[in-house]
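Here it is, the structure in full.
Apart from one protein chain that is not included, each protein chain of the complex appears where it belongs.
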Amino acid sequence: MAAEPAVKASRKDWVSDQDVRWCPGCGDYSILANVQRVMPELGVPRENVVFVSGIGCSSRFPYYMNTYGFHTIHGRAPAFATGIKASQPELSVWIVTGDGDGLSIGGNHLLHTIRRNINTQILLFNNKIYGLTKGQYSPTSDLGTKTKSSPQGAIDHPIDPISFALGCGATFVARTIDVDAKHMQQVLKRAHEHKGTAFVEILQNCPVFNDGIWDELQDRKTRAEASLVLEHGQPLVFGGPGKRKGIVFNDGIPSVIDLADEDDPIARGVVVHDEKAPAASYAGVLATLQRPDFPMPVGVLRAVDKATYEDELQKQVDSAIDERGKGDLKELLHSGDTWTI
Amino acid sequence: MAAEPAVKASRKDWVSDQDVRWCPGCGDYSILANVQRVMPELGVPRENVVFVSGIGCSSRFPYYMNTYGFHTIHGRAPAFATGIKASQPELSVWIVTGDGDGLSIGGNHLLHTIRRNINTQILLFNNKIYGLTKGQYSPTSDLGTKTKSSPQGAIDHPIDPISFALGCGATFVARTIDVDAKHMQQVLKRAHEHKGTAFVEILQNCPVFNDGIWDELQDRKTRAEASLVLEHGQPLVFGGPGKRKGIVFNDGIPSVIDLADEDDPIARGVVVHDEKAPAASYAGVLATLQRPDFPMPVGVLRAVDKATYEDELQKQVDSAIDERGKGDLKELLHSGDTWTI
Amino acid sequence: MEFSARKGTRHNSVTATQIDKPTEQLESVAIRFAGDSGDGMQLTGTKFTDETALAGNDLSTFPDFPAEIRAPAGTMAGVSGFQIHFSSADIHTPADRPDVLIAFNPAALRANVDDVRPGGMVIINTDSFNEKAQKRAGYEGDPLPELRDRYNLVEIPFTTLNRQALVGLDLSSRDIDRCKNFFALGVLCWLYGRPMNATERWLGGKFKGEVLEGNVRTLRAGHAFGETTELFPASFVVPPAKIEPGTYRNITGNQALAWGLIAARVQLDREVFLGAYPITPASDVLHEVSRYRHFGMKTFQAEDEIAAVSSTIGAAFAGHLAVTVSSGPGFVLKQEALGLAVMTELPLVAINVQRAGPSTGSPTKTEQGDLLAVLHGRHSQSPIPVIAASTPGDCFHTALEAFRMAVKYMTPVIVLSDGYIANSSEPWQIPDVDGLEQSTIEFAKPIDVGEFQPYSRDPETLARPWAIPGTPGLEHRIGGLTKQDGSGNVSYEADNHAKMIELRKQKIDGIASSLPPIEINGPDSGELLVIGWGGTKGSITAAVEQARKDGLDVSQVHLRHLNPFPNDLGDVLKSFKKVLLPELSDGHLALLLRAKYLVDIQMLNKIEGQPFKIIELTDAITKLYKA
Partner (left out) sequence: MEFSARKGTRHNSVTATQIDKPTEQLESVAIRFAGDSGDGMQLTGTKFTDETALAGNDLSTFPDFPAEIRAPAGTMAGVSGFQIHFSSADIHTPADRPDVLIAFNPAALRANVDDVRPGGMVIINTDSFNEKAQKRAGYEGDPLPELRDRYNLVEIPFTTLNRQALVGLDLSSRDIDRCKNFFALGVLCWLYGRPMNATERWLGGKFKGEVLEGNVRTLRAGHAFGETTELFPASFVVPPAKIEPGTYRNITGNQALAWGLIAARVQLDREVFLGAYPITPASDVLHEVSRYRHFGMKTFQAEDEIAAVSSTIGAAFAGHLAVTVSSGPGFVLKQEALGLAVMTELPLVAINVQRAGPSTGSPTKTEQGDLLAVLHGRHSQSPIPVIAASTPGDCFHTALEAFRMAVKYMTPVIVLSDGYIANSSEPWQIPDVDGLEQSTIEFAKPIDVGEFQPYSRDPETLARPWAIPGTPGLEHRIGGLTKQDGSGNVSYEADNHAKMIELRKQKIDGIASSLPPIEINGPDSGELLVIGWGGTKGSITAAVEQARKDGLDVSQVHLRHLNPFPNDLGDVLKSFKKVLLPELSDGHLALLLRAKYLVDIQMLNKIEGQPFKIIELTDAITKLYKA
């Protein structure tokens, strides 16, 4: 509480002069507030920060950040960000996208940006709906979701953003939720620290078109049982006192065991969370933990090091100059066979 | 041998009159031959079979099959196939694509076709190169691959097609190799039997632009150690006599143990292969087995049941008719408020 | 409050007839409803429209949404408007300027009041006029005093009155306040003698319990308020219009497109596949069609526009009536695949409901800016017929015609609509279903022996056969590589290349011979021809008729077929001394006509995201006429 005023004061620097245009109660407000609160703590000057987005309610985000911002076209934000990073690798580039923007029309760019490990933060606001176009089901919508475009219920099996990102070779994968300010801020800081593509799924409520989809995870009563808070080096335990449970893996297949409050989870075989597990396999198993059979993991599932695309590109430029000297146009034009008349 | 002539005779029915246009020695020849050999055994009349492809050397495939065929545009074959299946669900639809066609420009359609579980077979010929456009690196090319477009070596981390497909929620995932006719035919049959999207990665040699990338897996000398042949219900054992090894999983992380020839692998904790493992987690761990640390799994990694998109669509049509009767145009036009003058 | 007592005692005894007040007869009235996005203006407008239609007036409406996303309450950006024009005479547009404005808050007032005809009526919700709200709207100080001079300002505390009407109901105060638009609707219904049965019926179907009760009660209370308040000295009568006999309904362009597709499914007796990706303002076509699975309408919400069109081509290959729908930015993404549809000569319909650009532009605004893109946006020579719908109801016939053309000529067909006709509504004479042509599609028949020639052609239409998978003996391969004439095999031969390009062009150009002669509204030749296309028809017709009333020798042609042009178009153009072409673009059709016929067509281009006002057109007509 004591530190509040100081933080608040600098938060304002990150607030743009544009009216925020989301529906009352939209989860996007709290995400915006948390991002604006975290930014001053990252030590990056405003002019070195770029927010890039596609199209959707979520993609309005850049307008509200007093930084450089690019509200691009539907689904392509990661590709724009790639060009920005390739040109100015030192910028801090944040991609804001939605479940439709990122996983429907934009799935391919998400895939390739992640596999190239472009050093950006990707915030995917998952409200399991197309908000901006007024409520069609999205690739993350549950089976049977009734919307304007699926009056008899959606029949497409939903995609899990985290499993998808891992399948694409993601080096950093995390999940957080709009209402949990503290958790979100922690995750955002971790995402920023990560060198490479940091993929963050943010569970977001759309009160207008898909109200309450994340209630279980938000509700005090159900939260402890419905979510599994990940901490590196800690066992996968959830449920809270009296209802304590743990996750064990058998040949790659996860299951839940009951724990007495006094049990040592590790002794009982509960898996210890390891963000740095070398193969994506461990995080992949974690990602398959889904409601209602399992608690939903929140926090950082994976954080490993790999070369980034833009660094390697710059290295090629540098090594080419080392080997061949800085290019000379005249020399180039006269290279190979020429003749003079 | 005795049965050869009969099979050969009917194979011919599946050979079109078009000259085959691949380079001498291309792995695509053997894939074609095996597909043509398998088709007569599937019991589907030629007129009910459609081959759909994108663009690439591999995507020339439909021209050589004496069935219905659609050589579409680059990367979009799965979307074309979706329309075909939605219209005529009873057709047997085979999608032929390459690592560029399917995973570069076409990644998004692969993702969505797989998650919707459209009942098709997807054959992805992986030669880790763009063949048709004369040899640029592809999304599956190894780091450092030198090509015309990457003279200093590729810096994009490659994607693993199988991990990607699993991340998309694939219900059937398998891998086979161009030179192993028997194995490929088995896998193709299994793919055909599967109801839902059957994703098959076929390792293919491109002697012109990327020769020898799969040599380890083809070569008699290295094959046993370099590949892990999957069989449902059998332990994950490879290496052959004297070099026998097995795969164990520890909290989702795979490792290799040495086995004496007389060891009971199961007793030693070697994982037993289970195509039907309920969560994608198990297959996900399997998919992370990559050279050189692990043998490369070949065979069916996953085969589970889920509703297909086209069946559910048809069910909605049927149930709508059940509930509301067959639509009547006159009634529709006069529904709601009307007035007569 | 003096209002409450009256309403409180009367609201259960309201009837649809006025007793105490005089009525005044008017030929036509235009009313604009304006409020915050959350105020329900579109719904209020629609319900008033339904009642007006049932009252037998000719009418035209124009909804004008804010940007797709909710703006902060009370700001100009969040204002949503709906205009209805109704008349006892023939009308063609929602009117240039409203006679009446109902403004639910200061922002709605500020955004709209200058449009109101001088001396017109401006009704405001006084409850929302406080200093803070006025500031939010950008007013410095109280705007009302000044407005009282210019307009007949009617000040009604809708919020308060509505609350009072609903006292005693078990509803949250938020739910109660949500009903206030129906109070206003009640007032308007009284003012123009509209019945309210349709609205009450609709409420009955939509709501239950207290909510239903609340809405009905406040609607009736509003009506009663109108009757009793001294604010309105008289009510108005707009007598029914003399309209061609028939059965009518209201319809928007998007709904009509959807129903036209259903009609194609029924009249051509083949299931429809619609592959689409949501986009404003085209999404409603997908929504509407997806409600009719029991007709055999299959909808597929694709992952993007490329998958939408590709699945559509796949469905066409497999023998469905296949259609895809989008708007500008999405349509453009489909061009590569549409080129494949041209090469493979498969029948399908691609609809573009145009919106204001460039780029994301102003998605809820209208424009006619995509004509050149749909015609020429594919690489190389890739001709596709284009048909443009001109009114909401016309969308129905256009969709049906497009499918007939696609199947007859084995070609993709593009349909153009726009944001204006997509969302506007008009009374639409329901076509006689028994009179619609019923036809059966002729697929290629199974063959036993011999080579099937997928690129053989019907000598008259030049269409190739539609040979669908599942047919024995017709196994064949198609694709995007240049095809050999007849066999359809891949060919790299120069002469064949030229021949195939030519054949495809001839096929499309040949469609012209099946088009009816151009209809000219007015004399066949003369001083000035006003030519247009698409959603500007209403405004142009109104302006031309106005000009003729003013004694000018002006004729009108409204083009429906934009590729190929009708064969008589050149002659028609050359029969007039001057030709004026108003477009909501920088002159797309003008470019085409000038190039083809070398006629010095004068352009009237407007690119403001808004339809033409009649006065803009009459001014231009007069000016050119006298030039």
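By letter and in written order, the chains are A, B and C; residue numbering begins at 1 in each of them.
The rule we apply is simple: contacts are C-beta pairs under 8 Å (C-beta built on N, C-alpha and C of every residue); 3 or more make two chains touch, one makes a residue touch a chain.
Quick caveat: nothing in here was measured; it's all calculated off a predicted structure.
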Among B:Asn48, B:Thr67 or B:Ser104, single out the residue that touches the unshown chain. B:Ser104
Kindly state which of the options A:Gly56, A:Gly69 or A:Gly196 is in contact with the chain not pictured. A:Gly69
Cross-chain touch to the chain not pictured, restricted to C:Leu26, C:Ala77, C:Ala133 or C:Ile243, is C:Ala77
For chain C, which residues reach the chain that was dropped from this view? 66-67, 77, 328-329, 331-333, 335-336, 339-340, 342-344, 354, 356-362, 365, 367, 369-370, 372-373, 375-382, 479-482, 490, 492, 494-495, 497-498, 501, 505, 585-586, 590-592, 594-596, 598, 600, 606-610
For chain A, enumerate the residues touching the unshown chain of the complex. 16, 18, 45-50, 52, 55, 62-63, 65-73, 76, 79-84, 86-88, 90-91, 108-109, 111-112, 313, 316-317, 320-321, 323-327, 329-330, 332-334, 336-341
At which residues does chain B meet the chain that is not included here? 19-24, 55, 57, 60, 73-75, 104-105, 107, 130-134, 136-137, 139, 148-152, 156, 208
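Keep this in mind: only the chains that are shown with their structure count from here on.
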With chain centres taken as the means of their Cα atoms, state the distance from chain A to chain B in Å. 29
Indicate the residues of chain B shared as contacts by at least two other chains. 108, 111-112, 313, 316, 319-320
Among the residues of chain C, which ones contact at least 2 other chains? 293, 303-304
